[in-house]
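The following block contains the structure, expressed as C-alpha cells.
Note that one protein chain of the assembly has been removed; the remaining protein chains are unaltered in position.
The letters A and B name the chains in turn, as written, and every chain counts its residues from 1.
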Amino acid sequence: MKKKLTTVNFKGTKEQEEKLIAVIDKYAGVRGAMMPILQEAQEIYGYLPIEVQTIIAERTGVALEEIYGIVSFYAQFKLNPDGQIAVAVCLGTACYVKGSGDIVEEFSRLLDIPVGSTSADGKYSLEATRCIGACGLAPVLTVNGEVYGRLTKADVPTILAKYKD
Amino acid sequence: MATVNVKINGVEYAVPQGSTVLEAARIANIDIPTLCYLKDINEIGACRLCLVEVKGARGLVTACVYPVNEGMEIFTNTPRVQASRKMNLQLILSNHEKKCLSCIRSTNCELQKLCRDYGVDEGYIKGTVNEYKIDDSSVSIIRDNNKCILCRRCVGACNNQGVGVIGANNRGFDTEISCAFGQDLASTSCINCGQCIVSCPVGALYERDDTDKIFDAIADPTKHVLICTAPSVRAQIGECFGYAPGTDCEGKMVAALRRLGFDGVFDMNFTADLTILEEANEFLSRVKNGGALPMITSCSPGWIKFCEHYYPDFVDNLSTCKSPQQMFGAIAKTYYAEKMGWDPKDIVFVSAIPCTAKKFEIGRDGQSAAGVPDVDFAVTTREVGRMIEKAGIKFRDLADEDFDDPFNVASGAGVIFGATGGVMEAALRTAAEVIEGKPLEKVEFNDVRGVEGVKLASYKIGDINLNVAVASGSGNAKKILDAVRAGELDVQFIEVMACPGGCVNGGGQPIQPASVRNSIDLAATRAAILYKADEQKDIRKSHESSAVKKIYDEYFGEPNSHKAHEILHTHYVKRGLYNNK
Partner (left out) sequence: MIKTLADLNAAREAYAPTIGLRVGNLDAKEGKIRKHILICGGTGCTSSGSLTIREKLEQVLDARGIADEVKVITTGCFGLCALGPIMIVYPDSTFYSRITPADIEEIVDSHIIGGTPVERFEFHEQTGDHHAVAGLNDMTFYKKQHRVALHNCGVIDPENVNDYIARDGYQALGKVLTSMTREEVVQTILDSGLRGRGGAGFPTGLKWKFAMGSTGKKYVCCNADEGDPGAFMDRSVLEGDPHSVLEAMAIAGYAIGSDQGYIYVRAEYPIAIHRLKIAIDQAHNEGLLGENIFGTDFSFDVQLRFGAGAFVCGEETALMTSIEGKRGEPRPRPPFPAVKGLFGKPTILNNVETYANIAQIILKGADWFASMGTEKSKGTKVFAIGGKIVNTGLVEIPMGTTLREVIEEIGGGIPNGKKFKAAQTGGPSGGCIPASLIDTPIDYDNLLAIGSMMGSGGLIVMDEDNCMVDIAKFFLDFTVDESCGKCTPCRVGTKRLLEILDKIISGNGELEDIDRMEELCKYIQSASLCGLGQTAPNPVVSTLRYFKDEYIAHIVDKKCPAGVCKKLLNYTIDKEKCIGCGKCAKNCPADAIIKTDYVAPGHKLPSLTIDAAKCVKCGACMSGCKFDAISKQ
C-alpha cells in the first residue's frame, strides 16, 4: 500500500491550528499519544498533509519522518482530502464472495478513477475498505457515510444518480 | 561472569549468560549470517536470515535476538537452515537491482557474499521489482533505493544519531526507506554524517564520488593540486587494501598519494595543532570576557549542521574556529600561495577525510579566505582507496614516505583529534600550560578518553575549576545539550564529534561488514593507533609544534589575531528543522 501525496492546496485555518495545538497540549506527557493526536488531527482537517504533520512534529518534538512513517503505515490516515462524494466499497470476505469486487470495479469504470484515489476536481473519491462489519447486508458500501446494502452491480448507476446535483 | 552451557553443532561451549545465539555462535567461531542485525543500532530481527534450529523449539529461532539458556542445543548449518537462508536470499534478490558488476559495493557487499556462499539462483523467484528515483540531492550522500534490501540498519544509525530523517515509510511490499513525504535528503535536516552509509550492507547508500574531478585536476598542468590527510585516515586506509582494522599505514598512504600525482601531500595534524591554539585562546578569552559558555568545539561539520538544525539556540556557543580541514585549505591559498608565488585560483586543494559531512562543509559560507573556496574537494578514505586502486598503485608494496614541508611537523595532540575526546585532551594540554605557565607533569587526560558516548570530567587548572563534557555521536550530544539547557549540567567546554567514537568511526571510513562490527569495537581498535602515535611523538602539545610557532611568527602574529580571525575563523546559521527548503 503506497499512499499518494496530495496535489490539493492546503487550506487550513487559524481556528483549525488552534484546535490542533490544544489537542497536542492535551496529550503532553501521555505515553504513546501520537496515534490519538494524529486521529484527532485528522478529525480536525480531514486529512494529514505535510503542513499538519509539521505542526505536530514541532510541538511534540517527534521527528517529522517518524510521524510520516506512522501516517503512511496505517490505512486510516489520509494524505489526501476526501472527495465531496466519497464512495467506500467494503471488500470484506462476506461482501467479496457476494460480488463487491465487481461493484467497486463498476464505480471505478463509471467515475473513471482508480480505486483509492480522488478525482482531479476533488468531487469524487473511491476507496475499497476492509470489512465494515455490516456483513449481514453484504455486499455493502457507503457514500458519505450513508450505508447501502444487498447490492448488485446494476445498482451502481442508481446510487451515483442520487448524488448528482 | 555467569555462564551457561550450550551445544553448538554438537560441540559444548560455556558462553556468558544473556548472550544471544548469534553471540554464542561467534564464541564457537561460527558466523551466523545476518543482514539486519547491527549491535546496539538495529536489533529488530527483521531479515530472517539468521534463523537456526534449536532442539525442542517450535520453529526456527532468530539467532540475533534469541537468548541462550542452559542446555540449549543449537544447529546453525542444517539442510533446513540452509534451505531457509537460500530462499530468503532469493526473495531479497527478486526485488533488488542486480547491477552488481558496476556496483560501488561489489566485492564488499554483504548480500553478494552470502549469495555466493549459498549458491543462490538469482532468477529463481521472479516478480515485480520496485523502481525508485535515485536521490542524489545531497552533496554528501546518495540514496539508491533500487538496491535497498530494507534491513533498516541505516534507519537505526540515523535514529541513533538523533537525526531520524530517514525511516521506513508505507508498508508491505511498498515499504521504502525514505524521507517524510518523499522529500529529498538535501531538503531535510540530514547532517551528512554518513553513518547510514557505513551501516548499509549493500550499495543502496554511498558517498558522492569526487575522484574523477580530482584526476582531471591532476592532469591539468595549470593547476597545483595539493592534498592533506586528516589524522584518522592513516589509521583506516589500510582496510581498503586488506589490512586488519587497527593497522597504521601513514607512510604507505603518503607514498601512494604522491604517486597519484599530487603536487603536495600534507598532514592535517598541523592544522589540528593550529586549531588548538586558536580554540584554547578563544576559550580563555570567553572565560575572561564573558563570552558564550559552554564553548563547543567546531571541528566536526556533521555536528555543526546538527547544532544549527536541532539546537539553534546553541549556535553562539560554537567555537568560531574553522575545522582543521578548512584551516589548511585557507592557509594553502593564502600563506602558502604567497610563499610559493601562486595565484590561489590555480590551487586545487583536496582534503582526504574520514567524513562525508566535509563535502558539505567545503561549500558553506565563510569558508573562502582567499576569495575562492578554501577546499575544492573533500574525499573520503574510501574514495582515496578507490583512486589508489584505479591508478594501479600496489599499496601494500610501497615503502613508507614522509609528508611534505613546510607543514610536516605535528604534535601528538594533533594526532589524537581523530578519536573522541582527542580535541578536548589536546586543548587541555595547551590550556593547562598557558594558564599555569609551567610544563605539565602528565600529558594524558584519561577521563576524556574511551569510546563511551558521553564523558564528563572536572579539572582544576590554575585557579579555574574547569568542567568539561565530551560527546561522540550527535545523539549523545543531544543528551549533553538537553542537560545544559535544563540547567542540570554545568560545564564550560564541550567537545562534540558527530560520529560515534569520533572520526575513526566516521561515515567516510572503509566499510566493515556487520560480522566485524558486531564482534570488535572498530572505533576503539582504530583509535588505539592514534594514541600509540601520540605516545611515540617527541612533541605532545600543540603549542610546542615548531610549524605552528613558525606560522604565527611569519603570518598570523598571535592566536585570535585579526588576521587569524579573517583566515581561520568562520560563522554559523540558525537553520531550525522544517523551514529549510
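Throughout what follows, a contact is a pair of C-beta atoms (placed from the backbone, for glycine too) under 8 Å apart; a residue touches a chain by one contact, two chains touch by 3 or more.
Just so we're clear, the structure is a prediction, and the values are computed from it rather than from any experiment.
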item	value
For the chain not depicted, the shown chains it touches	A, B
Candidates B:12, B:117, B:174 or B:343 - the one touching the absent chain	B:174
Among B:10, B:59, B:392 or B:487, the residue in touch with the chain that has been omitted	B:59
Contacting the left-out chain in the complete assembly, out of B:46, B:483 or B:528	B:46
Chain A residues that touch the omitted chain in the full complex	1, 31-36, 38-39, 66, 69-70, 73-77, 91-94, 96-98, 102, 105, 109, 129-138, 140, 147, 149, 152-154
Interface with the unshown chain - residue positions in chain B	44-49, 51, 59-60, 62, 65-67, 83-84, 87-88, 91-92, 94-95, 125-128, 149-150, 168, 170-175
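Keep this in mind: only the chains that are shown with their structure count from here on.
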item	value
List of chain B residues in touch with chain A within their complex	163-172, 174, 179-182, 188, 577-578
Chain A residues within the chain B interface of the complex	1-3, 5, 50, 53-54, 57-58, 63-69, 72-73
